[in-house]
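Every protein chain but one is kept in place in this view of the complex.
Presenting chain A:
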């Protein structure tokens, strides 16, 4: 197994770990968005609560969600290793730099940190409250006995009455958009996918994805806030 350790700790191996974990998280975003859009249905939260109950109890989804946390941690820790190595590679900087690359490609770490802060707030607010209630430690989320599910819809609606939380969500989604605008196409190049026939399509898809998905997420808190 020595060969595997050597490969994964090389600069390219670490980048491949970043790319693969990133691509998995991109898939996760799609699934998460499709579920969250149920919040926009004006059915008093039935669709969303049913979806949340399914996600919280399906064994396959539960296994994937553990993988999801593993990939988030991989993405964070490998990026720390890489950032440390990269800063060591240029101990003496330039007096003047005239950049020719995109801003987001140079600031993936800053964008990622904003997303991480958001993630912690987001998890504490919803995932944490749901799990604690689920395990019978306090009741942060109301239990709807008529439908036999936790009423996460009401919890979410209540949370998005705070303007600062809505603002945090919107700002974080903008950071996510810029992070994805570079990360999506960069991940494919890192794992070696590059061909004149497919690369232009992947670049276009990445750009569309980085606009549509974060916009979809950002609409939800804004809509629920305005709905009152």
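Methods note: contacts are C-beta pairs under 8 Å (C-beta built on N, C-alpha and C of every residue); 3 or more make two chains touch, one makes a residue touch a chain; residues count from 1.
Following the convention adopted for this analysis, contacts and distances are computed from a predicted model.
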Choices "Na+/H+ antiporter subunit C", "ABC-2 family transporter protein", "Fumarate reductase iron-sulfur subunit" or "RNA polymerase sigma factor" - which one is the UniProt name of the chain not shown: "Fumarate reductase iron-sulfur subunit"
Candidate in contact with the missing chain, chosen from A:7, A:73 or A:120: A:7
Full-complex contact with the absent chain, from A:16, A:52, A:130 or A:224: A:16
Residue touching the undisplayed chain, where the options are A:1, A:66 or A:95: A:95
Missing-partner contacts on chain A, residue numbers: 3-4, 6-7, 10-16, 82, 85-86, 88-102, 105-106, 108, 182, 185-186, 189-194, 199
